[in-house]
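Note that one protein chain of the assembly has been removed; the remaining protein chains are unaltered in position.
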Amino acid sequence: MSNTDFVLAVEDLTVSFDGFKAVDSLTMYIDKNELRVLVGPNGAGKTTVLDLICGKTKSTAGSIKFNNTELTKLSEHEIVRSGVGRKFQNPSIYENLTVYQNLEVSYPKGRGVFGSLTFKRTQEVEDRVRKVAADIMLTEFLDMESALLSHGQKQWLEIGMLLMQEPELLMLDEPVAGMSAKERDQTADLLNRICQNRSVIVIEHDMEFVKKIAHKVTVLHQGKILAEGPMEKVQADEKVIEVYLGH
Amino acid sequence: MFGYSMADIGNIVVMQGFSGLSMFTVLLLMALGLAIIFGQMGVINMAHGEFMTIGAYTTVLISKVAASYGFTDYYFVFAIAIAFLLAFAVGYFVEFIMIRHLYKRPLDTLLATWGLSLVMQQIFRSSFGAKEVSAELPEWMLGSFKPTPDIDIPINGVFVMVLAALVTFGVYMFMYKSRWGLRVRATVQNRTMAGAVGINTAKVDRVTFALGCGIAGIAGAAFTTIASTGPTTGTLYIVDSFMVVVFGGAASIVGTIASAFGIAQAQSILQFFMTSSMGKVSTLLVIVTILMMKPEGLFASKLRK
Partner (left out) sequence: MTLWEKMKASPVLGGKEGVIGLAVLAAVIFVILPLSVDIFRLNLIGKYLTYAFVAVGLVMLWGHGGILSLGQGIFFGLGGYAMAMFLKLEASDPESTKIQSTPGIPDFMDWNQLTALPWFWEPFKSLPFTLIAVLTIPALFAYIIGYAMFKRRVGGVYFSIITQAIALILSILIVGQQGYTGGVNGMTDLRTMLGWDIRSDSAKYILYFVNGLLLFGAIFLSKYIMSSKFGMLLLAMRDKEERVRFSGYDVSNFKIFIFCLAAMMSAVGGAMFTLQVGFMSPSFVGIVPSIEMVIFCAVGGRASLIGAVYGTLLVNYGKTVFSETYPELWLFLMGGLFISVVMFFPNGLAGIWDKLATKYGWFKDKAEVAKKPEVSTSGVEAQVVLTETTETMLAADSTNTATKAPRKRASKKDTGLESSKMRGAEA
């Protein structure tokens, strides 16, 4: 199969830090509208894979093609502008700005120096902010300084900031860490809603949560793929049970 | 080249090189203290030069006392120890009342320690006067030996080099071979975890900072053998020392030694061929240019962030 059929094609991706291979000739394909979950023990290289895709870490070898564009040569902001959004492990929001402002800053217009100096809040921006705010269940908090949000709400806000950019590929690093059971359910609904017209990669440890959202699961171990496939198949895999699920 | 014969140039390089070595030792001692404070703790201590001045004034005072009692020949060893202890004690106190409240705000530490340096300079001026004072050097330090008729190598230069070598070795042993050093490195890498396994991180911080200041005190003692001391002596070295530390890669002792050597030698030799100010300007310009291209310094290891 030609890799042009995929939204994201990662091939032979390797990165080494002073000889230590954090990701070792990894090959992975993500379909359109797919929600893929990366699991694996600590240090398996999950976060590093996301770092490599979004350009935070430069790869040693291999290729990452997004809609047939090679990402490894682009700088971070170019990768974002080509349609890749990334949420960090710890909620990374602008605590001194209001929820509204957080979303507005993420609106993909006025991204240059002079563009930002002349940026005007149009009705279009306003509508978009309100729509996303409704999606992430923060409508009533729009005017609140975002530092005052709960931990879970901050996670949602960061997802919302990514949604403002309407990315084709959304990457979420542990989106439900620190959330209550109810918030986890709401987040699962949210993820199922937003992967309707885009591909999503999620890193998650909570297997119950993974079951609710995953179309396919990739298990990483020591920088390599241990198993890949639907949840039931992966859960039954002996190697996976041994290194990860077993304990 | 500049109207010198090749033999002249050879001699000039050796002699200027040697005077560069004296500067190298002072810079190295200053930078070692800074490397501990900045490299390990991430604190910018703009008053570091004034801690050096504390050491220098201590040495001068002790030399005066020693001269009046007639044991000029041996005082220097005591002077170094007392310079270290005094600077250490002041550093300990400063960490307690000031620095520890500012660990999360590195830029603010920079401003606060700058303020401290102003206060300390004025204290020096009020207590010792604005004039520069010199230590009475022991007889044996004043001579020089001549390996060839055209080359003079001052003994005081050799002495401070030996001193710097000892201190460098001591710092290395302390940081990388002792339990204290292990605690310091643990605290730097993960403060919360270090605290959780029972390391008194507040105490580690205080001792580390004070140690850096103490080494600056030794630098001050070494300084008195090559120049006279005034209230603003420390300010002459502060930027150079920071350049040494950053250029060498903040947390690397080898890097600190190499960059102190390079910077001191370049200045010393260039100052002979150009004017003194142009020598300094060219050296700093080269360093700044290199740092702009390689901001992590020359000896920093590749890190996974």
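Order as written gives the chain letters A and B; numbering starts at 1 within each chain.
As a working rule, contacts are C-beta pairs under 8 Å (C-beta built on N, C-alpha and C of every residue); 3 or more make two chains touch, one makes a residue touch a chain.
Only a predicted model underlies this, so the values are computations on that prediction, with no experimental measurement involved.
**Student:** Hey, which of A:5, A:76 or A:242 is the one touching the hidden chain?
**Tutor:** Of all options in A:5, A:76 or A:242, contact with the hidden chain holds for A:76.
**Student:** Which residue, A:25, A:165 or A:186, contacts the hidden chain when the whole complex is considered?
**Tutor:** A:165
**Student:** Using the touch rule from the top, list residues of chain A that touch the missing partner.
**Tutor:** That gives, for chain A, the contact residues 54, 56, 75-77, 80-81, 85-86, 88, 92-98, 100-101, 104-106, 108, 110-113, 116-121, 143-145, 147-148, 158, 161, 165.
**Student:** Touching the missing chain, which residues of chain B?
**Tutor:** Output for chain B: 38, 42, 44, 98, 101-102, 104-108, 110-112, 114-122, 125-126, 235, 239, 242-243, 246, 275, 277-278, 280-281, 284-285, 287-288, 291-293, 295.
Please note the rule applied: only the chains that are shown with their structure count from here on.
**Student:** So the centre of each chain is just the mean of its C-alpha atoms; given that, what is the distance between chain A and chain B in Å?
**Tutor:** One centre to the other, that is 48 Å.
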